Each structure stands twice: as C-alpha cells, then as structure tokens.
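Other chains of the complex are left out, but the ones given are in their true place.
Letters A and B mark the chains in the order given here, with residues in each chain numbered from 1 onward.
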C-alpha cells in the first residue's frame, strides 16, 4: 500500500466512524448507523469524483462500502462504552479531515493538473463529509463552530501541493500535509 | 409499460406528492409546491444517475418534470381538504420509498453489474428524496425518527437483487421487493 492509498482508506474509514458516532448520539438502529457511516465516509469523495468527472470510487470498487459498513457495525457495539462519544467524534473527524483533505488534493492534482483545483478539492473533500453528517443529523455544523476547520483542511492541501511542486515525493508530501492539517485542527480541540 | 417502468413513474410521482404535502404544511405558494415536488421527486434519481455516470433521467426525458408539476398542482388544491397532511405524507413516502428503492436497485444492477452497488443504489434512491425534502423544509429528517426507514429501503433492494439472482423474472422480483419494503415500513406507521 502506498502512502496515498493509506490516506484514502483511512479517510473513508475515519469519516465513516464519525458518521456512526453521530448515529449513536441519535440512538438510531444498526442500519441507521451503516447508512450515516456510508454517507459520511463516501460523501466527500463522491462529490470530488463527480466534479472531476472520473468514475465514482465506490462504484468502481464497492469494497469501500464494506469498509464503511464494518466501521459502523464495530461502533454500534463499541460506542455505548465510550465516555464521551462527541469528544471521540471530534478527534476522529480531525484525523479524517487531514487524511481525506490531502488525498483530495492528490487526486485533484492528478486529474486536473491545476494546483488551484487541487487545493480547492482538498479543502472540499476534507470538510464535506463532516458537513454532510451534521446536516443529516440536524446538528450545528462543525463549520459554524468558529474553530480552525476549513483552515486546517486548506493548510493540509496547500502543504501537500507545495511539497509536490518542490519535488519532495509523495510519502513525505502526504505525511507533511497530514501533519499540518491534523496539527492545526488539534489546536482547537 | 413494464413492471420497472411502473415503479419508476410511481416513485417519482409519489415522492413529488410528498414534496407538495411538505410545501402545503409550510404554506408555500403554488410554485413553491412545484419546486419542492420536483426536487423531492427527481432528487434521488438525479444523484443515482450522476453516480452511475448515465444521463440524468429527466434531462433525457423532460416528461418526468411535468409529472412532478402535475402532482404538485393537484395537491395544491387537494391538500387543504386532507384531515392530516402529515399522515398522508408518511404513507405516500412509504410507497415512494418502496417503489423507488426497487427501481434504484434495478438500474444500479443494470448499469454496474455489481449486486453491492445495486443494493446501495436502491437504499440511496429510496431514502434520498425524503431526506432532501426534510432538509429543505427544515424539519426533523425521517431518517432520525428511529423508525424502520433505511431498513425498509434496504430490504426492498435486497429482495429484488436476490430474486433477480435466482432468475425469478423482473415483474415478480419487483413486486416482491416493493412488498418487502412497503410492508416493513408500514409496521412503523
């Protein structure tokens, strides 16, 4: 597995986990968990692929849907044990934002070749999963909490694109982008 | 008209009717009815077609838009006569979920060939219209009412895909899927 593949699967699984935690807070049934996990886990990437006009990743490779379902089922049993599900949700969301933001920038750059599009794609895919989740469960969006949210996704995408432009090489660029986004977002948690 | 065509038009018209009832509850004007009916009636299928990368059904065949408009205009005059518009909304939504869920599974299977994608598509298209409607009118989503909602759409899609895999033939598979989804959902109403 390459560095960007790790980011991709981590981003999907982590966002799916935050969706499942949101379902747990709303006391949904197990399929409600799977539904919210799947929408949160795949939502950002789906919009990314539609906008970039490439095949939607989970249609080309349905294994991603199973990853979301597995994350949801694990959390269906594990979430009631957690002391603060919302705390967990925020930290997992921070990691998902960092991973998926950098992967979004990678894919945006790969497909369009434009650094502006890559940065916009990274910011969008890093934040969209969490926004979709919050709209679906009718909670105040992370976007509105006046914290370093969009900023973190943008920073991760910028660091990745800049490092690639400097020829640093994918594993280091990806790690740098992830660290920038996760580090910044952590400051607000 | 084949069995799946009936499901398709019924799903669009029924979802459109639920959108019009939601507009009635919010006392919108007649074009507000048509707008909400059109978004609710075509929303799920639009996302389905975008994700499957096939032409969006109502662009290829604008007649669907007129079906939504007709449903909206009928309900603009009929809805004030109903004793409980919300009760009607829920029952029509159940039928729409069942019809459109099975049709989504049919189209997903046809285009992708993957049973997983077909089941996901069925669940998504059966539930998305209602979710979009509830987000647009700013009401608590059917998704969050802790009832058999996602479960019903999933059951309908599963029954249809399983029956097709067993070679049962479209009319019976479609009827079985519809009955499974509508029956399950009815239990919660």
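Couple of notes before you dig in:
In the analysis below, a residue touches a chain if its C-beta (ideal position, glycine included) is under 8 Å from a C-beta of that chain, and two chains touch if they have at least 3 such contacts.
In this text the structure is predicted, and so the values were computed from the model without any measurement.
Each chain in view is the same protein; 2 are placed here, and the whole complex, as held in this structure file, contains 3 copies.
One rule holds for everything that comes next: only the chains that are shown with their structure count from here on.
With centres taken as mean Cα positions, subunit B sits 29 Å from subunit A. If you check the complex, the residues on subunit B that touch subunit A are 50-53, 112, 114, 116-117, 120, 123, 127, 131, 135, 140-141, 143-144, 146, 148-151, 154. Put simply, subunit A touches subunit B in their complex at residues 26-29, 31-32, 34-36, 38, 46, 50, 55-56, 58-59, 62, 65-66, 135-138.
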